[in-house]
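Missing here is one protein chain; the remaining ones are kept as they sit in the complex.
Coming up: subunit A.
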Amino acid sequence: MKGTQLGEFEEIVLLTIAALYDDAYSVAVLEEIGRRMERPMSIGAIHRTMQRLEEKGLVKSRFGEATTERGGRRKRLFTVTPAGERSLFEARTLRNDLWAAIPKGAFNTSFS
């Protein structure tokens, strides 16, 4: 099923939601990713990704309190579900395994 496979951008959004923890809503996620990746990004792309994640059951959402910001409209707050956590771990394990498999001396340049 397509639900188990995480796309790159999906993974980033999911991680950002996890990082923002209690205040993960669309604009916050947009700003966070924008700050970290320095890449122009539309609110539409974030929206659609978060909808997709929710359909896959990796995140769940609830409405926040109404505030005077946003013209009085409520935010939709997202949290990572256990399924989301598992797929993040799986992705991370896969990467770690792959990193570990790279023989020493395969890379010439060092970034850190």
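Basically, contacts are C-beta pairs under 8 Å (C-beta built on N, C-alpha and C of every residue); 3 or more make two chains touch, one makes a residue touch a chain; residues count from 1.
Keep this in mind: contacts and distances are computed from a predicted model.
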item: Protein name, per the UniProt record, of whichever chain is missing from view ("Acetaldehyde dehydrogenase", "Ferrous iron transport protein A", "ABC transporter permease" or "NADH-quinone oxidoreductase subunit I"); value: "ABC transporter permease"
item: Where the missing chain touches subunit A, by residue; value: 26-27, 30, 42-45, 47-48, 51, 55, 63, 69-71, 73-76
